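Apart from one protein chain that is not included, each protein chain of the complex appears where it belongs.
Then we have chain A:
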Amino acid sequence: MKGRYPIRRTLEYLQKGDIIFKSKVKIMTVNYNTHGELSEGARKFVFFNIPQIQYKNPWVQIMMFKNMTPSPFLKFYLDDGEQVLVDVEGKDYKRISQHVKKILGKSEEVLQAEVQAKMQASNPANFGPKKYCLRECICEVEGQVPCPSTTPLPKEMTGKYRAKMAESQE
């Protein structure tokens, strides 16, 4: 694979990202320096965690600014105009991501609830239009009676034969 740490570009790595922002967060800005010991954590955060965050939050705008300020920081711009400043000077990149997850990420129970709601809404046992459900008719399932439009049903299963039999018996 091409580039340094190309694992960052694999789907598996991206899907492992665990920071999902609350719907309030619209913009995320990272100010850091390309040289210096204090910016090391921020640089690693940008290098390793930003792809995961962007993958999980495609509608959040993320911007990186280099060598503009002496110390590195993160700034989040929320829906109601509030700005959240996070100082990351000298911190480790893992600690930074934990911090961010704690203050602005969706918590575990919220995520679970969302997953539950989605599962309830899209029950695999439902039959209906392809857009909303997995199957439209039982004839599509393996091992069930095939659709009479492709193969005619055996005589005993058709309605008119049964009606005839019922009539002839009475």
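The working rule: a residue touches a chain if its C-beta (ideal position, glycine included) is under 8 Å from a C-beta of that chain, and two chains touch if they have at least 3 such contacts; residues count from 1.
The definition used in the following text is that contacts and distances are computed from a predicted model.
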Complex member absent from the view - protein name from UniProt, among "Small ribosomal subunit protein mS26", "Polyglutamylase complex subunit TTLL1", "COP9 signalosome complex subunit 6" or "Guanine nucleotide-binding protein subunit gamma": "Small ribosomal subunit protein mS26"
Sole contact to the chain not displayed, among A:Leu14, A:Val60 or A:Val86: A:Val86
Positions on chain A where the hidden chain makes contact: 24, 71, 84-87, 89-91, 99, 102-104, 137, 147, 149
